[in-house]
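As you look at this complex, bear in mind that one protein chain is not there, while each of the others sits in place.
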Amino acid sequence: MAHSHDHSHSGDGHSHGDTLGHVVPVKTFAKVLGALLVLTIITVAAAKIDMGKWNIVGAMVIASIKASLVILVFMHGKYENKIIWTYILIPFILLAIMIGGVFTDDPFRDRIQHFKVTEQAK
Amino acid sequence: MSAHASTAHGNDEVNYLNWKTGIWSWLTSTDHKRICFLYLFAIMIFFIGGGIAALIMRTELAFAGPTIIKDPHLYNILFTMHGVFMIFLFVVPGIPATLGNFLIPLMIGAKDVAFPRLNLFSFYVYVIGALIGGYAMLNPVDTGWTFYAPYSTTTNTSVSLMVFAAFVLGFSSILTGLNFIVTIHQLRAPGMTWMRLPVFVWASYATAVIQTVATPVVGMTLLLVIAERAFGAGIFDPTKGGDPVLMEHLFWFYSHPVVYIMVLPAFGVVGEIIPVFSRKPLFGYKMVVISSMAIAAVGFIVWAHHMFVAGISDFSAKFFSIVTFLVAIPTAVKVFNWVSTMYKGSISFKTPMLYAMAFVFLFMVAGTTGIYLAMLGVDVYYHDTYFVVAHFHYTIQGGAVIGLIAALHFWFPKMTGKIYSERMARIAFAFLFFGFNLTFIPQFILGMDGMPRRYYDYPVQYQTLHTISTIGAYLNGFGYTFALVNLLWTAKFGKVKAPRNPYNSTSLEWQTASPPVHENFETTPVVDHDPYNYGTHSHA
Amino acid sequence: MSNAAIVDHNVPPGEPPHIHHMDTPTAYGAAKLGMWLFLATEILLFAVMFCSFAIMRYYHLHEFHEASHHLDLRAGALNTAILLFSSYTAAVAVTKAQMGDNRGVVKNFTYSLLCGFGFLIVKSYEYTHKAHEGMFPFVWNSDFYHYKNFLGLYFCMTGLHALHVIIGMAIMFWYGIRPARNNRFSGKYYTPVELSALYWHLVDLIWIYLFPLLYLVG
Partner (left out) sequence: MLGLLGEQGSDFAHKVDYAHDVVTIISVVCTVLIVGVMLYFAVIYRQRNGKDHETPAIEGNNTLEVIWTVFPTLVCIWVAWLGYDSFVDLRTPPANAMEVNVTGRKWAWDFQYSNGKKTTSELVVPVGEPVKLIMTSRDVLHSFFVPVMRTKMDVIPGRYTQEWFRPIKTGDFQVFCTEYCGNEHSKMMARLKVLPRAEFERWLADDSEAKKLAAMKPSDMGKQLYVAKSCNTCHSLDGSPKVGPSWLKLYNRQGTLTNGQSYVADHNYIKESILNPSAKIVSGYSAGMMPSYDGQISDVEIESIIEFIKTVDGSQKIEPEVTLPKRQDAGASAASPADRGKALFQDSANACSGCHSIDGSRMSGPSFKGLWGRKEKLADGTEVSVDAAYIKESIWKPQAKVVAGYPPIMPGIYEGKLSEENINDIIEYIKTLQ
């Protein structure tokens, strides 16, 4: 709440010369693209190895690294202010809450014996 | 307290109401104040529609056995219609889209919202949603407003259309919320610091956040219901390996926070009204602000308290029960602050103040009965009984709708430039308040006796209380009609012109003309004090 | 009691409405915040399906594994590369706009558009193939009945994603390419380019998660 009272600026403190926002050189983008493609290959390769339930963890970790790269560089996230970062993070937090909340339910449900309607009859 | 500086510039003749005329100029206006009226008229249609549905239902329920409705299917349609109209089409856009639209720019000293055209667009999205919903009523839905699977995925009424309408309406809600967030961040007048924002703006901000980030969840959930119906996606339908309880989870993930979309702005309204009529600063402004944000945040982690008997795991039920109690604390803090604001005040009982005080009482009842429903063992008994119905109506009607009516009375002079008849407004208030309690207190008792909700017919032992409740409903309906007709009549034919600042308020929206000029302020305001700048500081 | 000082500030009287509604940096900040908020809602739209996916996978782990092998991994990987590349060109377009290079904007957004088309072509190839095999809505083959939960989600997720691809392409064309051809953008004004690109990156972002979930680990 303690952020700038000076509302009339965009809050983007990284203005470069003429432009309103930060200018990222094309070369940086190219490097990131390379990294993303390499990470994709790693994901595919990692999926070929059977690591049980760690497969999905690994895949999600790599995906999250890729997503962070996209947000930070491609989407100029690195140069955005706190407000925007709040709203970048909120959906991910809510997704975590949603999945976390739903998973307090299903894995903990009583496994009631499938008595009997059928068993009894047979 | 004076507004001399500005009256010099003021031109009372030209204002936002008359600077352009003709229906077309209203329908295409991007002026937030005019859009407020567009919404107001649109939602009132559905308020009346939902209200009539409620009265028909109450009439049917007045006596045991089939009375005026011969077919239970029709009854089921009516309560679905009542729920869908009241929730998706009336209360959710209720305060935010009408008064939020009107007041946020005025209160923060802006000319308009950040995206005026988007604002108008979201109104028309609302209209499209409403039209789709209306079209769906040709084969009326009978699922209840909750659209629980697998009933909703198997009934042959037009559920797909109706939930699509709800999806579209959600889109409108999202765009409104988004607009407000950006407006409050970017367009505050010079000197309007965050801690000088009126609590209504804070409440609206919290509301807007919920609108923006919760609504997509229900939107997608409803789309998945359509997918289930259209091609059996196998997500919610148990016969295809889906999980109906998952649908409940996702539905309540939005539909619990939506309760705060409805009621938080009403908190804001009460926080505005009480200081003005007590001539006191709002007691504990900071805590009121923090509690608004806390309610919005906690609202996202308590949803499964709607599902204690839905077949969720005991662990889940226990977890969600405990976090639910977290809501009680900031809400209690708010009530304490409102009441303390009146301490040593100079209290006048204009109609808005009567509504605000009624709100405190009704909300105490709503809040304390909410405690029962958060308690695991007790909720098992009360779940899906009339106790829940009564609690919900105390929260939403006693909270959000009374808040809306209070706000309409309070800001009426600003919105229309007219002064309504205080006597008529008080008579309406009396009917409304008395009728409301007469409707729903018997329903609490019915709930204690175990009467389940959504029953077309009931065992005879419940009849007396149902009859009383029906009488109350009619009084309540009469009160609403009276209040709204009074306001509408005054707006159209009223003779008494409102001054700039009829209540001697110190917050910004009262410092401009009544009604305001097209771009709100004759000159950009510079704010140098708190919104509730009342009373004398003791120089001890 | 202090006055509510209302001082003439900076707006000359008689201005037409809304033209000077906000000054340029404010408008830029507002538009960007608005867009990010909108992207947040989009992510939450997909969040529901990710959550459903998690639960359904929990219940039908084995079926999900098997069913994911029925998807065309090469098509999925190709589409991933296409989208990553298109995201890169979209990002480059923003830099070009910031430098006032309108032709660069047109060129790079056109690459992105073409990639979008490529993505859709591959996707429709996959869909037709699935329809052929009887793993498609309305033509379910009962042999694949137990894959229904996976495939239902697969079609909901990729279908909605494809819809976003189409919307993203329309936005890039309408708000990016079209005005750029009229040399509208400069270092002072390139908001539409940045917002279109942001939207397009979101499409990529979602796919980054969809690809391993659907095609790889199942």
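Here are a few things to note about the model shown:
Order of writing sets the chain letters: A, B and C. Residues in each chain are counted from 1.
Keep this in mind: a residue touches a chain if its C-beta (ideal position, glycine included) is under 8 Å from a C-beta of that chain, and two chains touch if they have at least 3 such contacts.
As the structure is a prediction and not an experimental result, all values here were calculated from the model.
When the omitted chain is restored, the residue from B:Ile128, B:Val309, B:Leu488 or B:Val526 that touches it is B:Val309. In the complete assembly, the contact with the undisplayed chain comes from B:Met364, out of B:Ile128, B:Met364, B:Ile441 or B:Ile471.
When the omitted chain is restored, the residue from B:Arg196, B:His393 or B:Arg453 that touches it is B:Arg453. Which of B:Ala227, B:Leu250 or B:Met342 touches the hidden chain is settled by the complete complex: it is B:Met342. Interface residues of chain B with the unshown chain, by the touch rule above, are 64-66, 72-73, 76, 142-144, 148, 150-151, 154-155, 238-239, 241, 244-245, 278-287, 309-311, 314, 317-318, 321-322, 325, 328-329, 332-333, 335-336, 339-340, 342-349, 357, 360-361, 364-365, 368-369, 371-372, 374-381, 383-385, 448-450, 452-460, 534-538.
Convention: only the chains that are shown with their structure count from here on.
The greatest centre-to-centre distance from chain C, using averaged C-alpha positions, is reached by B.
Interface comparison, B-C against A-B: more C-beta pairs in contact at B-C.
If each chain is reduced to the centroid of its CA atoms, chain A and chain B end up 33 Å from each other. Those residues of chain C in touch with two or more other chains are numbered 26, 29, 33, 37, 40-41, 44, 47-48, 51, 55, 59. The residues of chain B that reach two or more other chains are 185-187, 190, 213, 217, 243, 246, 250, listed in rising order.
Listing the residues of chain C that touch chain B in their complex gives 1-11, 17-18, 21-22, 26, 29-30, 33-34, 37-38, 40-42, 44-49, 51-52, 55-56, 59-60, 137-138, 140, 146, 148-149, 152-153, 155-156, 160.
Taken together, the chain C residues at the contact with chain A in this complex read 23-26, 28-29, 32-33, 36-37, 40-41, 43-44, 47-48, 50-51, 54-55, 58-59, 73, 77, 80-81, 84-85, 87-88, 90-92, 94-95, 98-99, 186-188, 190-191, 194, 197-198, 201, 204-205, 208-209, 211-213, 216-217. Those residues of chain B that touch chain A in the complex are listed here as 185-188, 190, 192-195, 209, 213, 217, 243, 245-246, 249-250, 253, 300-301, 303-304, 311-316, 319-320.
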